[in-house]
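Here the complex is missing a single protein chain, while all its other protein chains stay put.
Labels for the chains are A, B and C, by order of writing; each one numbers its residues from 1.
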Amino acid sequence: MYFAWLRERLDKTEEEVEIPSSVQTVGELMDWLKTRGEEYEYAFDNPKVIRAAIDKTHVRAEAKIAGASEIAFFPPMTGG
Amino acid sequence: MYFAWLRERLDKTEEEVEIPSSVQTVGELMDWLKTRGEEYEYAFDNPKVIRAAIDKTHVRAEAKIAGASEIAFFPPMTGG
Amino acid sequence: MSGETVRITLNPIDTDAETRAVSQAGGNIGAVVTFSGICRADEKGDKISALFLEHYPGMAEQEIGSHVEEAKTRWPLLAVRVVHRVGRIEPGEVIVFVATASAHREAAFQAAEFIMDYLKTSAPFWKRTEGGSKEAWIDANEKDDRAAARWK
Partner (left out) sequence: MSGETVRITLNPIDTDAETRAVSQAGGNIGAVVTFSGICRADEKGDKISALFLEHYPGMAEQEIGSHVEEAKTRWPLLAVRVVHRVGRIEPGEVIVFVATASAHREAAFQAAEFIMDYLKTSAPFWKRTEGGSKEAWIDANEKDDRAAARWK
């Protein structure tokens, strides 16, 4: 799932993807997504600012993605 | 002027008094008031806890009373 | 409802109207903090039927007013309102109401706390419980003195 400017840059809210078995962490998933086309390269241009959640819980780039049913990427939160 | 339990112990809200010229500070005024009767002795029993104001401004026991038109004594404030 | 910043009243406080007045004061308001101090049914373990609040008329308004001015020099406030009730107050009723508005939340929160810490320790108001003995005046509280001292 993608939110805010990530969603706009990719022009999609969510997608289902087959992830290669070599991709094990959230950080590796971002690197792999970047190879999927220009819009992904643009969206994940600066992976340091991008936050992630697995199954609606905040995680770091080192988090393992095994067993996740929903992974979300989004910019730093600006609520309130 | 007297407030809260000072007012109740003295059974008066305010009074006009002729102050002897030897009484120059707020602290001395409290000592002098204590000599004016039992109820004053009771009211000013523990002068350390009593606060004072001259013309509606907080003052310390060392403050000079010369020129004051209104002197108030009261317990520690418990507003809010 | 009055437009005055500081008010002392014998009547119940309309916190909705007071909050609205502050929120709609204009300027670039981004944060409004309100505090309501409510009469508890329980004062240090004793059930009470009401509180009675006494104040020093004239001095109370003047003192609160100058403390509000002090808050305005410390934080960029766009609106402030302080309403303090006196007389007989029953459990559940509002004793004191403070509202602050600013562009950002830090200023609004800090100014509201600053004003409340002051009202608890230095504004000429005294509380006693009703029904108890004549001498049932509520003692000043060390915790409040410490809270007020942090702004010095």
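Keep in mind that, in the parts below, a residue touches a chain if its C-beta (ideal position, glycine included) is under 8 Å from a C-beta of that chain, and two chains touch if they have at least 3 such contacts.
This is a predicted model, so every value here is computed, not measured.
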{"item": "Touching partners, among the displayed chains, of the absent chain", "value": "A, C"}
{"item": "Options C:V6, C:V32, C:V68 or C:I138, residue touching the unrepresented chain", "value": "C:V32"}
{"item": "Subunit C residues that touch the omitted chain in the full complex", "value": "15-16, 19, 23-24, 28-42, 92, 103, 105-106, 108-109, 112-113, 116, 143, 147"}
{"item": "Touching residues on subunit A - with respect to the absent chain", "value": "1, 3-5, 8, 53, 56-58, 72, 74-80"}
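Everything below uses one rule, namely that only the chains that are shown with their structure count from here on.
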{"item": "Centroid spacing, where centroids are CA-atom means, of subunit A and subunit B in whole angstrom", "value": "72"}
{"item": "Length of the line joining the C-alpha centres of subunit B and subunit C, rounded to whole Å", "value": "26"}
{"item": "Subunit A-subunit C separation of Cα centroids, rounded to whole Å", "value": "49"}
{"item": "Junction residues of subunit B - those touching two or more other chains", "value": "none"}
{"item": "Per-residue multi-chain contacts in subunit C, two or more chains", "value": "none"}
